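Note that this is a trimmed complex: some chains were dropped, and none of the rest were shifted.
Order as written gives the chain letters A, B, C and D; numbering starts at 1 within each chain.
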Amino acid sequence: MFSQMVKIGIADTCFARVNMGEVAKAAALEYDSGVEIERYTVPGFKDLPVACKKLFEEYSCDVVVALGWVGKEDIDETCAHEANIGLIQCELMCSKHILKVFFHEKEALGDLDRQSEICKDRVQKHTVNALKLVEGKEVLSSWAGEGKRQGYTDAGKIK
Amino acid sequence: MFSQMVKIGIADTCFARVNMGEVAKAAALEYDSGVEIERYTVPGFKDLPVACKKLFEEYSCDVVVALGWVGKEDIDETCAHEANIGLIQCELMCSKHILKVFFHEKEALGDLDRQSEICKDRVQKHTVNALKLVEGKEVLSSWAGEGKRQGYTDAGKIK
Amino acid sequence: MFSQMVKIGIADTCFARVNMGEVAKAAALEYDSGVEIERYTVPGFKDLPVACKKLFEEYSCDVVVALGWVGKEDIDETCAHEANIGLIQCELMCSKHILKVFFHEKEALGDLDRQSEICKDRVQKHTVNALKLVEGKEVLSSWAGEGKRQGYTDAGKIK
Amino acid sequence: MFSQMVKIGIADTCFARVNMGEVAKAAALEYDSGVEIERYTVPGFKDLPVACKKLFEEYSCDVVVALGWVGKEDIDETCAHEANIGLIQCELMCSKHILKVFFHEKEALGDLDRQSEICKDRVQKHTVNALKLVEGKEVLSSWAGEGKRQGYTDAGKIK
C-alpha cells in the first residue's frame, strides 16, 4: 500500500483498563500487514507527550497514536487537558501527527462493557486515520465534512 | 489583485458536518481567481495545529484557514480550547497568520439549517480576511473598531 | 523625550466596537510627538499574538500595545484567555513588552457609553505605560504599589 | 540491574507535609541499591519544573520524580495545573521523563493518616515506574491496560 516503509508509534498506559496498545497494533497490521510498529508503554496518560517525542526522535516513527484512558474524577479530566496540550505541543515541535485517542469513563459511567466497546472502536478508527495521514494530506479529503465519529456511529453530513 | 502569487492553505476535518474546506476554496477563488490553494484534511480539529505547521513548512503557504466544527458536549469545548492554544502557538513559531475558524454547535443547538448557515458565513468571511492579511498589515484598518462579526451580522461601531 | 527614536506598534481589531487603534495613536503622539507608529489591524483578538510578533520582527517595534475588545459570551472570555497566553508567549520569544489591553463587555453590560469610556481610558493609560517601559525598567517604580488602575480610578495604596 | 549507572533526580518541596523526597530516595535504593541520586528541594510545587530542568541539564539525571503536595483550596488546584503544564513542557524540552507525582489533600480531607498513606504509596510506586522507564520503552508493556493505580489499589483490567 505504501511506496516506502511506514513506521507507526503506539504509546499506551498502565492506567488504562483496556489493552489499547494491542488493539492499535492489530488495527495497524490489519490495515497494512507490512507496517513497522514501535510500542512505548508509560504509567499514565500525562507521560504520553514525551514518549511520543522519543518515538519520533529516537525511533524515527512517521506518526504516533497516543492512547489514553481517562478516569471519572474531575482531576482526571484536568490531567487529560494537560496531556492534550502537551501532545499538540509535541506535534508542533516535531512537525508530525499524533493521533490523540482518549477514552473518558464518563462517556459510559459504570457500564464496563460499553466502556471497552467505545474505547476499542475509537482506537481502531484512529489507528487507520494515522496511517492515512502518512499517505498524504488529501487522502482524508473525501471524508471532509462527513461528520465522522470515533467510538460512536457517524453524525453524518448536514443535508 | 496581488503583485505576486499568493498561496492559501485550507485545513479542514472529517469531524465537521459541513464541507468547510470546499466553502473556503470557493470563497478564496471568488475573491481572487488566481490564488493557489493547498488542502489538508485531518480527522478532528485537534489535528489542525500540526497540519497548519506542515502547510507553512512543507507547502510554503502564506496564510492558512483552520476550519473546525465543535460538538455540543463540554469535552468538545475543552478540545477546541486546546486546539486554539496550539494554533496560536503555531502562528508564533511560523510568524504567519492562521485564521482560526470554529463553528460551535451550541450556537444553534438542534437547528441544523442554522448551524450550516452560520458556519458557511464564518468560513467565507474569514477566508477573505486571510487573503486581506497577506496583502498588508493596514488593509483591514478601514474596518478597525467597526464591530465586524463572522457568522452573524456586524455589531457595528459604538456612536 | 527619548534620546533615540522610539517605535511603538499598535495592533487592533475589526471585532472591536471602538477604534482602539486611533485612540492609542493619539495617546502616543500626545505623550511624545516624535514617536514612530506602526499600525496592524487583524480580524479578532486571537489574531493579535502573531501580529505583535511581526511588528517586532518585520517592523522593528520597541514595544507593542495589543488592543482587544471581548464580547459578552463565555466563548469570548475563553478566546481572550487563549489570546493572552499567546501574547505572553510572544513577549517571551521576543524579549519585548506587549501591553495587553483588553476591554470586556461584561464590565458594563448594555451601557454602550460606559463601555466606550472604560475602553478609551484603558487604551490611553496603557499606551503611556508602554512608552514609559521603553524609557527604562525603573521609570514606573515611583508608582509601584500605588494601586494604579486602567479604565477606572486608582484603587490606591493601602495605608 | 542496569548495564550502566542510572541517575535519578528527586525534586521535592518545603510545602509538602510529608518528606516525599526521603520516601522516594528509600524506594529508589530498595529497587536498585546502586542507583545514583540527586536531590533538589524547592519552596512549592510551582518551583518544580525549572528544578527538573536543572537536574537534567546541570546534574545529568536520566529521569526525575517531581513530588508535589497540593493544598485543599481551589487556588492550590489551579497552581497544580500550572505546575503540570510546566513539567510536561520541561519533558518535551529535554526529551526525558519526569514522573509527576502529586498528592491532593482533597483525596482524604481532614484525615492526616490517610493523606500520608496515599502520598507515600504513590511516591513509592512512581519512583519504581521512573526507574523502569529508564530500562526501556517496553518494560512496562506487560502492565499495559491493567488499570494500575498509585496511592490506591489497582482498578484492574476490564474482562
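In this section, a contact is a pair of C-beta atoms (placed from the backbone, for glycine too) under 8 Å apart; a residue touches a chain by one contact, two chains touch by 3 or more.
Owing to the predicted nature of the structure, the values given are computational and were not obtained by experimental measurement.
Trainee: With 4 copies in place, how many does the full complex contain?
Mentor: 5
One rule holds for everything that comes next: only the chains that are shown with their structure count from here on.
Trainee: Would you mind working out whether chain B and chain C touch using mostly the same residue numbers, over half shared, or mostly different ones?
Mentor: Here the answer is different, because the shared fraction of interface numbers falls below one half.
Trainee: Any idea what the CA-fit rotation angle from chain B to chain D is, to the nearest 5 degrees?
Mentor: Superposing chain B on chain D takes a rotation of 145 degrees, nearest 5.
Trainee: Hey, how far is the Cα centre of chain C from the one of chain D, in Å?
Mentor: 41
Trainee: For chain B and chain C, what's the span in angstrom between their mean Cα positions?
Mentor: 25
Trainee: Show the residues in chain D shared as contacts by 2 or more other chains, in ascending order.
Mentor: Counting only residues that touch two or more other chains, chain D contributes none.
Trainee: Every pair of chains that touch: which are they?
Mentor: All chain pairs meeting the touch criterion are A-B, A-D, B-C.
Trainee: For chain D, which residues are in contact with chain A within the complex?
Mentor: Touching chain A: residues 77, 81, 84-85, 88-89, 91-92, 95-100, 104, 126, 129, 133, 137-141, 143-150, 155-159 of chain D.
Trainee: Using the touch rule from the top, collect the residues of chain B that touch chain A in their complex.
Mentor: Those residues of chain B that touch chain A are 12-22, 38-43, 46-47, 49-51, 53-54, 57-59, 75, 78-79, 82-83, 85-86, 89-90, 93, 112-113, 115-116.
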